[in-house]
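Removed from the display is one protein chain of the complex; every other protein chain stays in position.
Naming follows writing order (A, B and C), and every chain is counted from residue 1.
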Amino acid sequence: MKNTPSLDDQIEMYRRMILVRRLEERLGALSKEGRTRGPIHRCDGQEAVGIGATAMLTDADYLTSTHRGHAHYIGKGVDVYGITAEILGRSTGLCGGRAGHMLIADAARGMIGGNAIVGAGIPAAAGMALSNQILGNGRVAMCIFGDGAAQTGIWHETMNMAALWKLPVVFVLEHNQFGLTVHSDRQGPVADLSIRAQGYAMPAEIVDGNDAVAVYRATAAMVERARRGEGPGMIEAKTYRWEGFSTSDMGGYQKPEDIAAWKARDPIEIARAALLPAVGADRLDAIAAAATAEVEQAAERALADPFPEFEPCAFTAAYSEVL
Amino acid sequence: MKNTPSLDDQIEMYRRMILVRRLEERLGALSKEGRTRGPIHRCDGQEAVGIGATAMLTDADYLTSTHRGHAHYIGKGVDVYGITAEILGRSTGLCGGRAGHMLIADAARGMIGGNAIVGAGIPAAAGMALSNQILGNGRVAMCIFGDGAAQTGIWHETMNMAALWKLPVVFVLEHNQFGLTVHSDRQGPVADLSIRAQGYAMPAEIVDGNDAVAVYRATAAMVERARRGEGPGMIEAKTYRWEGFSTSDMGGYQKPEDIAAWKARDPIEIARAALLPAVGADRLDAIAAAATAEVEQAAERALADPFPEFEPCAFTAAYSEVL
Amino acid sequence: MAMMRYAEALNLALREEMTRDPSVFLMGEDIGTYGGVFKVSRGLMEEFGESRVRDTPISEQAMTAMAVTAAMTGTRPVLEIMYADFLPLSLDALINQASIYEYIWNGQVQMPFVLRTQGGGGAGAGAQHSKALDALVAHVPGLQVVAPVTPADARGLLKSAIRDPRPVIFLEHKLLYNTRGEVDTGAEDLVPIGKARIARAGSDVSILATSKMVIEAEKAADLLAQDGISAEVIDLRSLRPLDVATIQLSVAKTNRAVVVNEGWRFCGYASEIAATIMELCFDDLDAPVERVTLPDMPVPYSEPLESAVLPNAQKICAAAKKTLA
Partner (left out) sequence: MAMMRYAEALNLALREEMTRDPSVFLMGEDIGTYGGVFKVSRGLMEEFGESRVRDTPISEQAMTAMAVTAAMTGTRPVLEIMYADFLPLSLDALINQASIYEYIWNGQVQMPFVLRTQGGGGAGAGAQHSKALDALVAHVPGLQVVAPVTPADARGLLKSAIRDPRPVIFLEHKLLYNTRGEVDTGAEDLVPIGKARIARAGSDVSILATSKMVIEAEKAADLLAQDGISAEVIDLRSLRPLDVATIQLSVAKTNRAVVVNEGWRFCGYASEIAATIMELCFDDLDAPVERVTLPDMPVPYSEPLESAVLPNAQKICAAAKKTLA
């Protein structure tokens, strides 16, 4: 089937989804112990979107993310230890502890970056695509954003300009059913937000967001199109958020039966089942164990790392302004 | 045919279109003589939209407009002399000369108001519709906005909330082919902007914007629906701007053949032709003459009116702030 | 009298005003079913229904613009913007719409709406969720801006704001919601907009602070007292209009002033207060007015970095001593 990821790609996606899941679980535990700071937005159950949609991108391609970006970071090849250290506010973090979990960037990987202003990652990717088009460098930019972000005005302005100018950008809508606590059916009158792509004469496809391979196939087609200069495309991946909107969620608005139903469709289990025949349980177990160990080691190492020391802001100083 | 305006309504629309046309011509002449201030945005050739879309509204209904609102003002029943005096900056103007031609309001007529921030009139109408819904007062709000305004983010946010909450608001897109100087096909990838209404499960209709009766019919249906509490609707009226974007337009980008073609479809002539059999030339000529005289008198009177004297701003004073 | 949390005092004020006036309604993200991310509107959707307590999509720009015109047409919206960091999205509606209509329409309309939001650092929320953008809104004519620090003022000012015929920007602080204080639930206890509060009387130096910084200023006053310095702490409370009379009286007495605001320094809210004091109290001043603010940089995430940039009692003490040196 067209755009089907190679077996190695599928194995790597499986491994990365496990990295993400273990990271979320570890962060959840650390937060309960009061060893993290600020709200942390977990994506348990949504791993297939961030991992599947980014697996065909190169380091030269750009990705912008959201406040819920751990799967996006790891999908773009960002180092788990660097992410963990950043989230724990250590000087060894990818941004020296200045950014925190919602705003991580790793320019060398084209991951620039997390964004906690809902909707802001969307024009950010389009701006990078505009650079790509002007420079003719063949790079593609992608933004992954939520169903809530799709209701922001800047989404409309960006879709319109991207389609008008045929920018090499792919819009990946990660539809996890909720804004923070409000269900998407109370945030807009239509269930399938990607029908709006028609209003920009832009191709769009709805996929099972819990099936990494399905997400990969659909997204890869849009990425190729964009790279060929044929313009932007949109993907709407349907998934569900297992945990609260963040570690400070007091809950009470997600139906237990919904959570149960979606947990029964665990993206990691779906990937494992697909790989089992070709790869076998032993190898998959070994991969899972190694991924688990990688997250453990990353966390242990980061927890032992020093906190940063304050230095005046370079540009603040440059502006000879008082600190 | 359903929602067909009565003969009297049609005659009144004809009269109002002439009022608008003569006002625009008079303002154009005054501006050439250097007797106006600031840019003036004429709507010659577009009169059928503002007049036809508002003819079924009552004074209790609300209308928000744009920087090009003269037909909207007159359609909502605002006094021509008050408008003219305001545009000429006189103390007798509807806003005492404080507002100017782009920002005229007449609260008694529900005309609140002109708006020179492109797109801003759209949520303004929705906010009034929100009040109407909460108060259950049966009033409808309408915004008339341009093809350029349809590309602003706030249009999307407003369409979404209006449809989600079934607000009693009607969106009238006055498609005159241009933003300021840039043709709409260079501002977005789709010709019929109202196809975007589908993305909000909102009904929409495209009409000939040079036929006041057609505009009336389509709009009246949406207004009734909204009044019944069935939610918002959208109208896209196709028309064309004969004159420059404003009196400061240096021109050079509108095709002479386009202008000629559209002038051949003068909304006033179309209305006249439709009325001729039933009303007869003499009565129509008399109406035209009276309308022309009304604008003349309004202009002469306004030109003789005093300019306002400066008074400190009420609320500035209230805040005991230095003037 | 009752002891309650700041968030509870706000909730009480909303409940009281919604009960008193059916034209008052609430809109904002996650304020209904969930009761608000800081639980300020807890229980109100159940009590007043979905028409008057509206969960909105993530559309700050349109929400704010709609609140402005809803207020023009018979209702009294109380809009919650979840974080002050998002105020830029509301700003066109404030600067180009709410600010101008009453004047340019010659008094044909008024806009009685309240925009509630919360800002400030100290919670590890990062550069996009920790700012105090007081200066952005305080700069806009036609807007009133208040920032209560005690639960009693939170209730009293919110009630006044909702009843006011003109727009009020109501600034809260994420680290104040759980602070407790006495509230006179028996009385209306409206707090007038435009009046500062003398949090603590003193004679050597005036410390003028806003929002959570008032608490830091009071801590600073304790520390200064140990060094025999008597600091007067003024809670500005009403950022605009400014209670210049109270400021003048204080500075006339102390001859020295320190302004504390959690926003940026350059073109910040503290700059206005410093300029105003210099202008009105020039002959009284024995030293330049000191500004204690966030440095001109983004708020970093990691604890030691964030602590280093936030204004605090120590920095306020140092500034006060500088005015006395």
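Of note:
Here, a contact is a pair of C-beta atoms (placed from the backbone, for glycine too) under 8 Å apart; a residue touches a chain by one contact, two chains touch by 3 or more.
Just so you know, these numbers come straight off a predicted model, no measurement behind them.
Within the entire complex, contacts from the absent chain reach the displayed chains A, B, C. Summary of contacts with the chain left out: across B:G38, B:G229 or B:G280, the touching residue is B:G38.
Within the full complex, the residue among C:P77, C:P148 or C:G268 touching the omitted chain is C:G268.
Among the residues C:R15, C:H139 or C:K315, only C:H139 touches the chain that is left out of the figure.
Although one chain is hidden here, its contacts on subunit C can still be listed: residues 61, 85-86, 88-89, 91-92, 94-96, 99-100, 103-104, 126-128, 131, 133, 135-136, 138-142, 240, 242, 264, 266-272, 274-276, 278-279, 282, 285, 287-289, 291, 296-298, 300-301. Panel shows subunit A; residues 62, 64, 95-96, 98-99, 103, 105-107, 112-113, 115, 117, 120, 123-128, 130-135, 137, 153-154, 157-158, 160-161, 164-165, 313-316, 318-321 of it touch the chain omitted from the view. Residue-level contact of subunit B with the missing chain is found at 37-39, 89-90, 93, 96-100, 102-103, 115-119, 148-149, 151-153, 179-182, 186-188, 248, 250, 252-253, 307-310, 312-313, 315-316, 319, 321-323.
In this text, only the chains that are shown with their structure count from here on.
Measuring from the averaged C-alpha position of subunit A to that of subunit B gives a distance of 45 Å.
Subunit A and subunit C, compared by their mean Cα positions, are separated by 35 Å.
Under the contact definition stated at the top, the residues of subunit A that touch 2 or more other chains are 151-153, 186-188. Looking at subunit C, one finds that residues 56-57, 59, 61-62 touch two or more other chains.
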